[in-house]
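Working notes, beginning with the structure itself.
Left out: one protein chain. Kept in place: all the others.
As written, the chains take the letters A and B, and residue 1 is the first residue of each chain.
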Amino acid sequence: MYNFEYRKPASIDEAKAAITGAEDGKLMAGGMTLIPTLKQRLAQPSDLVDLGGIGDLAGIRREGNALVIGAMTRHAAVAASAEVKAAIPALAALADGIGDPAVRNRGTIGGSIANNDPAADYPSAVVALGATVITTKRSIAADDFFTGMFETALDEDEIVTAVSFPIPERAAYSKFPNPASRYAIVGVFVAKTAGGVRVAVTGAGPCVFRVPEYEAALASNFSADAIADGVVSEDGLNSDIHAGADYRAHLVTVMARRAVAAA
Amino acid sequence: MTDQGIGARVLRKEDFRFVRGRGKYTDDIVLPNQTWAAIVRSPHAHATINGIDASAALAMPGVVRVLTAADFAAFGGLPCGWLVTGKNQTPMVEPKHPILAEGRVRHVGDPVAVVIAENRIAARDAAEAVEVDYSELPAVVDMRKATAAGSPTVHDEAAGNLCYDWELGDKAVVDAAFAGAAHVTTLELVNNRLVPNAMEPRAAIGDYDNSTGEHTLYTSSQNPHVIRLLMGAFVLQIPEHKLRVYAPDVGGGFGSKIYHYAEEAIVTVAAKLLERPVKWTSDRSEAFISDAHGRDHITRVELAMDANGKFLGLREFTLANMGAYLSTFAPSIPTYLHATLLAGQYTTPVIYSEVKAVFTNTVPVDAYRGAGRPEATYLLERVIDKAAKEMGMSPVDIRRKNFIQPDQFPYQTPVALVYDTGNYEATLSTALKAADWDGFEARRAAAAREGKLRGIGICCYIEACGIAPSNVAGALGARAGLYECATVRVNPTGSVQVMTGSHSHGQGHETTFAQVVAEKLGIDIGQVDIVHGDTNKIPFGMGTYGSRSLAVGGAALVNALDKVISKGRKIAAHLMEASADDVVFENGIFKVAGTDKEVPFGAVALTAYVPHNYPLEELEPGLEETAFYDPKNFTFPAGTYVCEVEIDPATGVTRIVSFHASDDFGNVINPMIVEGQVHGGLVQGIGQALLENASYSEDGQLLSGSYMDYCMPRADDVPSFTVDHQVTACTHNPLGVKGCGEAGAIGSPPAVINAIVDALKDYGISHIDMPATPAKIWHIINAGSVAQAAE
Partner (left out) sequence: MPNVSMTVNGKAVSGTVEARTLLVEFLREQLRLTGTHVGCDTSQCGACVVHVNGDSVKSCTMLAVQAEGASVTTIEGLAKGDELHPMQAAFRENHGLQCGFCTPGMIMSAVDLAKKNPDPSETEIREWLEGNICRCTGYHNIVKSIRAGAEAMRG
């Protein structure tokens, strides 16, 4: 790991100042992706701005028909939260399946979505549930937030403060993990909301994506049978030593059916 | 002493330190004034080195020195410990394996330069600043391409990248058996390349005392004396009395820590140059490209049978990957530890094996848990399963029909070995019963109703432990002895220290060897300490590999204990004024047979060191004995494994529903430890069958170079196991033991793959290569489903 200046702001304002003032600063939430990246010397930030000292960034609260989860809320906290389990059990289950227990004790929802790893779990939930990402500058709709592989709509000095999830009627997440890394080879999050059905796929492509054909089919018949074979083409999907694009495309179908059945 | 002696489930003595974090591994050792080494490794699979510019690195804070090949010009390369002689008495090609690359790198990870700095971070920072000017050369990683015309050549002296072309058996005789066969089953298969991945990454510390000229090497090794011999005599020319090699607690080995590695020589040389201790610890990414890999065979096997399924002959043609250089024991693995096992548990009368060893631009390949024997067992147990299907026989019947029978021992196989004892029906029938083999079809049907594909697989393995004897191995090219040494030091108050040449890196010798002492001397195991891993404390040793520790090291211990008892009887006879011939030793007490005269062991020990009433004219004082034991033969553990799997056809995911292991390890010292060895071996074998694969890109980059991509078995990948032990005692060592370390890894891969092929029987396949990943299985199911739909 290259060395850096370590900053630990106590407030959002201090964090904004730290990241704005840094030559090539990097925000750190739980650090579960960033620290391994730094250890591999794949990044060399001048400053590391640790958001762990900002107390009011963590927490889960119900706001009307939405669940608002602070950006620094750990995966373990989401998984164990009675509030989350009652409102969106699929989200608690998703959080409970991220990484391993020690990772869940450190990793955060804000860090996960800001990093937008193509194989991360949370982006699928954010998109499928039609969540809103709340930042220091604005509110960003899920569909606008994830813009590409490791790319989001965030400005460099913009910090995610919370994610607001509308509470769906039904939802479930089904993941096929990479046997080695345990990241998602394919993860499908299905949500039936007042506004319709949304299906988001992670792991399969360079960035989380929705499947309008599934959504339309499920809107009229919310059952696993409504998920047709071959809807998601292998074109543009990821391919690696564990799973080719054709297999990933197939797994999208299987995981979508399983998610619908579990919802 | 039945609660502590042979056969007792004694809890491990070593665990007191390990469960409290008090183990002392090499990286835990910090010497005063210590420096750190970081190694600059080749990022290319094949390249020439045009120049190395270390000036920027040398200018960085804390950097002490940068070493390149020129600093090692006075020394030889890393030696290979086994000369294999191929067809027509052609010796293998043995290219130099330099400590640091000399003008050319041959695999990703090949060490090029060493940066030594005041601390680890400074060394690593500076290693990045060493500028190496490479010109890339075409690389070859695939053995079939490497042996084809026009391939890039890894070593100029190895034409066609051939290290050797070796054979065992009379091809004409075997071909004749095939000509007369009613049926021949043929199978082509790959034994996938594995990365051993002991959880403790390798580490080494060199230290040098210029007042005495003594070197100390701390190293994570399975056999410190072998390192002392190889490095001292063959590489650095340091005499043994000036070189102490100490392997403290070692966090697993599985073969990968047998070999003499460049880093050991580097820190030893550097410590003398700097007159400061030099430490190197691998990180995991570095381990993936610098620890010797395992397996990596491509094989065509053919089995000839009569009309009733009786085996008439077997022949195999194997390409074995050596990697870029010959690691310490690499040439022996696909030959003497592989082809000699091809009889398995069967009476196959004639066998022919041809093995071509091939250089490629990959990490060197050497022994990994089982070493040659898993490859032999896999091809044999796979081709037999395929043969059974082709012959319309059950996989059990075809094996049973060809078993060597208990009354046929000692049994001379056609591939050089003489099995001393065994009872293959015993482990087979026990395993079938435990696995409820007969009830399987009902379970298959029940699974089918749930939409799952269930399969069952069997493997009847044999293995050969404790390579032996030295003179025979020597005639076959071994450049080392294969005996073991033990010293038993009885202290004046009767406590015992055993100095053994075996080395424990998880096997529990500190407990099991103490149990042997407790059994023989009738003393509490708390009175016994097992000392291992330090060349300054132990007379000599060949270390621990090939499941040899108890069968060879334990035998040496027994012989040393017998010498102690023999001397003790003479001392006791003197004390009791009796003839030594009349003195018996039972449960820790010397007695004059037929009288009530007796003297306890402790009193004899004290007398030996306080010889006031002692036969000084006939006997030396003291009670310390050393024995070297050279085994007369290999030992031959054997057993039957049954694996039952369930496949989810929608995803191709295989779940192991149950796994039973029935083993014959001969006599067992500590069943708890033996079961643990089996469990661990099974998971390594299951890992090979389902999960693990060292995958190279065509240009020689290791694609599975970390745990992100190399799939280590986790707790939720495997089930709990059932195991049992049948016993036929080894006939030629004093404990009647055979060795248990590798069996699990040898017998499980074919059992798993046989089960998967069985589960997929309706999909038109007769084989699937390891690892049988979900993606591979899904493709088979998908292709089969498409074919069915088209019909």
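To be clear about the criterion, contacts are C-beta pairs under 8 Å (C-beta built on N, C-alpha and C of every residue); 3 or more make two chains touch, one makes a residue touch a chain.
None of these values were measured; they are calculated from a predicted model.
Chemist: For the chain that's not shown, point to the residue among B:G206, B:G370, B:G602 or B:G681 touching it.
Modeler: Of these options, the touching residue for the absent chain is B:G681.
Chemist: Using the touch definition from the top, which of B:D71, B:D207 or B:D249 touches the missing chain?
Modeler: Of all options in B:D71, B:D207 or B:D249, contact with the hidden chain holds for B:D249.
Chemist: In the full complex, which of A:A10, A:A102, A:A141 or A:A219 touches the chain missing from this view?
Modeler: The one listed residue touching the chain not shown is A:A102.
Chemist: List the residues of subunit B that touch the chain left out of this view.
Modeler: Touching the chain left out of view, subunit B contributes residues 11-12, 14-25, 27-28, 30, 121, 197-201, 249-252, 254, 283-285, 505-508, 672-673, 675-676, 678-684, 706-708, 712-716, 718, 720-721, 744.
Chemist: Touching the absent chain: which residues on subunit A qualify?
Modeler: Subunit A touches the missing chain through residues 1-6, 8, 31-32, 35-36, 38-40, 48, 50, 52, 76, 99-103, 105-106, 181-182.
Criterion: only the chains that are shown with their structure count from here on.
Chemist: Centroid from C-alpha atoms only, then distance subunit A to subunit B, rounded to Å. What do you get?
Modeler: 44
Chemist: Could you please specify the touching residues of subunit A with respect to subunit B in the complex?
Modeler: Those residues of subunit A that touch subunit B are 2, 40-41, 176, 179-181, 240-244, 247, 250-251, 254.
Chemist: Give the list of subunit B residues in touch with subunit A in this complex.
Modeler: The touching residues are 125, 128, 285, 650-651, 691, 693, 695, 703-704, 707-712, 717, 773-775, 778-779, 782.
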